[in-house]
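Here the complex is missing one protein chain, while the rest keep their positions.
Let's turn to chain A:
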Amino acid sequence: MKRKREIKTWSREIVVGAIKNSFIKLNPLYMYKNPVMFVVEVGTFITLLATIFPTYFGSTPDEVGYNALVTFILFVTVLFANFAESLAEGRGKAQAETLRKTKKETMAKLVQSDGSIKIVKSSELKKGDIVICEAGDIIPADGEIIEGLAAIDESAITGESAPVIKEAGGDFSSVTGGTKVISDRIKIRVTVDEGESFLDRMIKLVEGAKRQKSPNEIALTTVLVSLTIIFIVVVMTLYPMAKFVHVRISAATMIALLVCLIPTTIGGLLSAIGIAGMDRVTRFNVIAMSGKAVEAAGDIDTILLDKTGTITFGNRLAADFIPVGGHSKEEVTYYALISSLKDLTPEGRSIVDLARKMGAKAPDDILEGAEVVEFSAETRMSGLNLKDGTIVRKGSYDKVKEYIGEKGGSIPDDLDKEVEKISLLGGTPLVVVKDNEVLGVIYLKDTIKPGMKERFKQLRAMGIKTIMITGDNPLTAKTIAEEAGVDEFIAESKPEDKINVIKREQAQGRLVAMTGDGTNDAPALAQADVGLAMNSGTMAAKEAANMVDLDSDPTKIIEVVGIGKQLLMTRGALTTFSIANDVAKYFAILPAIISETLPAIKVLDVMKLSSPTNAILSALIYNAIIIPILIPIAMRGVKYRPMSANALLMRNLLIYGLGGLIAPFVGIKLIDMIISSIFGM
């Protein structure tokens, strides 16, 4: 069972913490990192001064109430933006907290140079130390098994309670601190110092303590800053120009106009979107080492996938029974079934299932007194010696040939042909033998995981190319590739093939993602733009990758791409929304400013707002409350389904572009109706 890593956004604890943090973040030293909201904060300060000393700021004393209102709304706007960010961070912190609980101080059995064992605190372990862990022990630090084999419960990290087997040597030798040994005894070499363990890094990442703005976030901030500067110029130059035509604008109104125009909506939500995007990846049980990696996932053009374990199950399942030597299909099916009755491997089970599905039925008493011949690496055959003396076997072609030769049987003429046919199709032939007679062949096929075909179709619609990597021969590879629907395949691949393919794709301007777990994969994982390492893999692979999947499910790379796209789309959609909103705000504020001097300007007041003051306040209130209204979208991300860029664009343009043009007209009008009727202003 999976322990759900679900944390509620609106839990009391998180919300209270976020409210507290929204005030702490008012510190200008922190605020200036968000230039758009910093401008709002400075504006708040100026309107505050204009409330206290109205005459110095172009206001008459009776406008103090208005100035105070503007100050209040601006203040709330800044708080809303801070709240959005704090809320997103709060979720990360809550996740980190659950992780931190697993990081308890434990006792370690340190092997000293003379071979004796000393009990030390886990925090005292250093890189290179050797410790011993036995059943029931918590592994004290990240390390590598150098001796032994053990079942380990990694649920603390992965949420997956089924134990995994780790052993010295090979690709499954790394262990993570905080996980628990369930059986056996292992010797571990510690590979990290205290505070740098995988768990420590995960906590830091999840918590967002070391959050750096990602490249696209920086680029977008640049545009937002540029727009902000343009609007500062627009508003500052408006004052003398307005004065020239005898229009008086008070400082508070100028700042209200400025704040309405600068992209506060996206400015206030931008960091929340980034944090929430990372968080969505984490909730998916994938740890991304940086926001950059998540963004890169959205840009992926090519995905490299291992055939075995990713596209196919890896274990071969029975697909057909082919008779040879004049035997009937029923016969071979029946004996294939008999041969596998006691075979508990996935292959064996699939033979039984298929045979039964095809109508074969073994007598109920067939197993009575039968002798089971288990598969062994030497004989490469398995089967039953029945009570009546019948010997039933299935096995590899070569071994069966030898066996028949020994028994003095003959090989049917068509066996070679059928065996070859299956091999060419990418299957594995198992020959079925009764006594010294060859009955036929079981066609074992590498089966594509359910749903993979549809996913590849989606990926193609999204414009992502898939490349399958396999050690199989080209013909086998081709068969599987065609059946699964991948765009390209590399057969008989050698370890360096992956990195070569990645480099080739990158040279054509494409961004490449891949999954991997072995030490062999490390260079390719490092070279790929998105390298997703399996948690079950080696430390080297995890170090080289920029994402680690705690569930070790290689197909997740596809979902990660989706999350990356969703992150970028959310930014784009809310930016578009934010800028489109400005049009309505102009129509609310500009007529309000000019109407005193030139009443005819009212034709531009398309919303027919109740009074100039109410118009400005309504626009400002709209501008503030749209931030919390959009927090759910920022946190959840805009809806994303895999489809072509054009379809996505149309959808988002309609909702956030056109919607962004219309929504404020409706919103400002509503707010105006409320403040004019309820408050009678």
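Of note:
What we mean here is this: contacts are C-beta pairs under 8 Å (C-beta built on N, C-alpha and C of every residue); 3 or more make two chains touch, one makes a residue touch a chain; residues count from 1.
Going forward, contacts and distances are computed from a predicted model.
In the listed set "Potassium-transporting ATPase potassium-binding subunit", "CoA transferase", "Cell shape-determining protein MreC" or "Deoxyribose-phosphate aldolase", the entry agreeing with the UniProt name of the missing subunit chain is "Potassium-transporting ATPase potassium-binding subunit". When the full complex is taken into account, the listed residue touching the unshown chain is A:T237, out of A:T237, A:S328 or A:T345.
Contact with the undisplayed chain is limited, among A:R189, A:K307, A:K565 or A:K669, to A:K565. Remark: the omitted chain is touched by one listed residue; of A:A168, A:I182, A:V247 or A:I391 this is A:V247.
Only one of A:A151, A:L367, A:L653 or A:M673 touches the absent chain when the whole complex is considered: A:L653.
Taking the complete complex into account, residues 215-216, 218-220, 222-223, 225-226, 229-231, 233-247, 261, 295, 298-299, 301, 460-465, 506-511, 564-566, 568-569, 571-573, 575-576, 579-580, 582-583, 586, 590, 594, 598, 600-601, 603-604, 640, 644-646, 648-650, 652-653, 656-657 of chain A touch the chain not shown.
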